[in-house]
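All protein chains of the complex are present and in place, except for one that has been dropped.
On to chain A.
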Amino acid sequence: MNLERITEKLNILADAAKYDVSCASSGSKRKNENKGLGNASNGICHSYTEDGRCVSLLKILLTNHCIFDCAYCVSRKSNDIKRAAFTVQEVVDLTINFYRRNYIEGLFLSSGIFKDADTTMERLVQVAKKLRTEHKFNGYIHLKSIPGASDELMREAGLYADRLSVNLEMPTEEGLKLLAPDKDRKDMIQPMGFLRNEIIQRAEEKKLFKKAPMFAPAGQSTQVIVGATAIEDDRAILYSANHFYQAFKLKRVYYSGYVPVLADNRLPALNTAVPMVRENRLYQADWLMRFYGFRVNEIVNNDQPHLDLDIDPKLSWALRNMQVFPVDINKADLQLILRVPGIGMLSAQKIVSARKFNKLNWDHIKKLGVAVNRARYFITCNSNAYERRDLTGTRIKQFILAESQSKYLKNKPDQLSLF
């Protein structure tokens, strides 16, 4: 092994891949049944970067050579950077050796588009095929589907990969036109539609014939960049996400706060801060839609096109809908309890289980993991001590903010008296 060259390639091609935020390695059910190497069912974060993100996969580009010129991307053609390319074997060796040492759950392979879409996709598929067939590798493989690649290649990719993703990059068609004029949104949507149908069909087959091969068992995901254009408000982003969840059965939509890497007058200036709070709020909103039974228009709408940066979207919804509260923790449906700020999925379920034995009081609720300092404005329980004051949403927000020390606080608590 030429360590120096491989190190250089790895540095360049990992660096170029890191702006893709997806790092999930869960949702597959691939087992180690052939006494080979690995399984893909756990979704473990093996490490965390200094910015606190999960490191679960070896996330690299096959190459950062690219014929396109998307404004938001470091690898774009017109950017003057070092270019590099891995061979298929090099990626395979890195994956296997990292995996054996328990560094990673698997591989996330993406690529700049060299020559054309099919040539690029074909090379990605080769890596996955080699890992699965020659090395009996059962770890997680996430392949990027290259927009415009043929159905035949996508089908082959689905046979080896656990997850496939086409990145929409810009949440809206207008955004894409502005920043990536070479790209056609149709080329992204077409493979998504193809994969959706194929995944559904193969899952049906698998039900009938246990031996039928798995097809992208962890489904497909996409990523949108947040804050690269001003035209895309949170409402546009979340409505778009909601559409893709429903129409394409996506497993996940990732929101990637734009990191200014290039000077371009269509983009935020180089010294602009990464919109991390906004990104975090979008993820919270996304969770509310997927797991907490919120409809997208309850979270954002014409009157409320942006998520509140000071407080999370659940609290924000509660404060706008005070007529729903207080909720009686000993009687209310799980669905309603889930809507109480300060009560998460686990505590909500525990509440519903535990109340069969005893009427719950504040002490119980606290022990079940509820953030009582938030929830107390919105619930009653088996106790006379509850928040009797008839507080307005604005007052509650002030109280909660004054107590919380979230790093996501946009305003320092001592500035709160301003409103």
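What we mean here is this: contacts are C-beta pairs under 8 Å (C-beta built on N, C-alpha and C of every residue); 3 or more make two chains touch, one makes a residue touch a chain; residues count from 1.
Everything that follows uses one rule, which is that contacts and distances are computed from a predicted model.
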Hidden subunit of the complex - UniProt protein name among "TIGR03915 family putative DNA repair protein", "Pyruvate dehydrogenase E1 component alpha subunit", "Oxidoreductase" or "Response regulator": "TIGR03915 family putative DNA repair protein"
Absent-chain contact - pick from A:Ser78, A:Asn102 or A:Gln323: A:Asn102
Residue among A:Leu109, A:Ala157, A:Leu360 or A:Ile396 that touches the chain left out of view: A:Leu360
Per the touch definition above, residue among A:Ile44, A:Ile231 or A:Val324 touching the missing chain: A:Ile44
Those residues of chain A which, in the complete complex, touch the missing chain: 1, 3, 6-7, 10-11, 14-15, 18-19, 31-32, 35-39, 42, 44-55, 58-59, 94, 97-98, 100-103, 136, 257, 259, 273-274, 276, 350, 353-354, 356-358, 360, 364, 367-368, 407
